[in-house]
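Heads up, one of the protein chains got dropped from this complex, but the rest are sitting where they should.
The block that comes next holds subunit A.
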Amino acid sequence: MDQTFLAIVFGPCDKCSKEKPLRPVSVKSEQRSYCSLCVEMMATEGLHENETLASLKSEAESLKGKLEEERAKLHDVELHQVAERVEALGQFVMKTRRTLKGHGNKVLCMDWCKDKRRIVSSSQDGKVIVWDSFTTNKEHAVTMPCTWVMACAYAPSGCAIACGGLDNKCSVYPLTFEKNENMAAKKKSVAMHTNYLSACSFTNSDMQILTASGDGTCALWDVESGQLLQSFHGHGADVLCLDLAPSETGNTFVSGGCDKKAMVWDMRSGQCVQSFETHDSDINSVRYYPSGDAFASGSDDATCRLYDLRADREVAIYSKESIIFGASSVDFSLSGRLLFAGYNDYTINVWDVLKGSRVSILFGHENRVSTLRVSPDGTAFCSGSWDHTLRIWA
């Protein structure tokens, strides 16, 4: 990041008229130059008293306009235009390589284990199953006390899973291989929300879990103690999804909600650092581009979109006239060139991320595709559906 140095201006302060080093300051959307003492006073004294709701609203509006202007200056080209020089992708032959049957009702969520073959899946009937999807064997099963288990996640160590849903909680179950194991006995209640749990994810460790909820918040929890480490407020409605940034050093994550917004958060401070609102309906799924510089979203408005964090804007839309049902779940292939998206019309569409075109449409599921994740080494992706099954595609 290049450093810019502020030139120090010396002159009469716009407020107290004293000759001092001045700092630029925005007062009621106008640029002023105040000395540091007056800046401090302005911050602490009740200058706010003179601000009415209307004046604040108009200030916000004018700032929005200014921001749009600034962003528009950087919009010199479209991604798909630059991508014209990129070689087109060949024909793809993607088929269902495994079908996992065993859930008694809609599959709502799934996650991969770091070993690239095991998965955990959860269903409307309260069942959470761990499979070795390579052999299609079920290895563990637990019945949750609630129905609609909308979220589940595999711990990085592969030794535990987390899940939750209408119980408003996120619980962690250690996985053991003892005979006659009763997984439910060792259950640990970690997160408590005031509405349904829509998504959960371990951070880089088994010791912290990030959750998203219908109560409009996200939260970070310490698994051992169940303590709330940080909460994230800002969505104006249910939060439906989240994804952690893939960086080794990053402390950010992105969330999407029923307020049509995707928000990027600083895990340390709990602050929202960037926000995007271009979808026309709920955002059901968000996933980072593998470099961590961008993320994709899937929405009930039947489109998927790509947002770049460095440009701070939407940079691509993936849509077709014939796709009218919502996208429920998205994920990238390892290189970021392909975007797999599961839809409520039972299909999976594969998009060329750079060129913006659809590469393939996959049929097979007999009801909505509710969840979709690419495996850790990118050799396959798994889709879960309301038709009670999961499919592995490669």
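Convention: a residue touches a chain if its C-beta (ideal position, glycine included) is under 8 Å from a C-beta of that chain, and two chains touch if they have at least 3 such contacts; residues count from 1.
One rule holds in what follows: contacts and distances are computed from a predicted model.
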Task: Chain excluded from display, named as in UniProt, from "Phosphatidylinositol glycan anchor biosynthesis, class U", "Mediator of RNA polymerase II transcription subunit 31", "F-box/LRR-repeat protein 3-like" or "Regulator of G protein signaling 6" - done: "Regulator of G protein signaling 6"
- [ ] Could you tell which one of A:42, A:89, A:192 or A:317 touches the chain left off the display?
- [x] A:89
Task: Contacting the left-out chain in the complete assembly, out of A:276, A:318 or A:351 - done: A:276
Task: Residue of A:33, A:121, A:208 or A:389 touching the missing chain in the full complex - done: A:208
- [ ] Identify the residues of subunit A touching the omitted chain, counting contacts across the whole complex.
- [x] 1, 26, 48, 51, 53, 56-57, 59-60, 63-64, 66-68, 70-71, 74-79, 81-83, 86, 89, 92, 94, 97-98, 116-117, 134, 148, 150, 166, 196, 198, 203-208, 214, 222-225, 227, 229, 233-238, 240, 247-249, 251, 258-261, 263, 268, 272-278, 280-282, 289-291, 293-294, 300-302, 308, 310-315, 320-322, 324-326, 333-338, 344-347, 353-354, 361, 363, 366-367, 377-380, 386-387, 392, 394
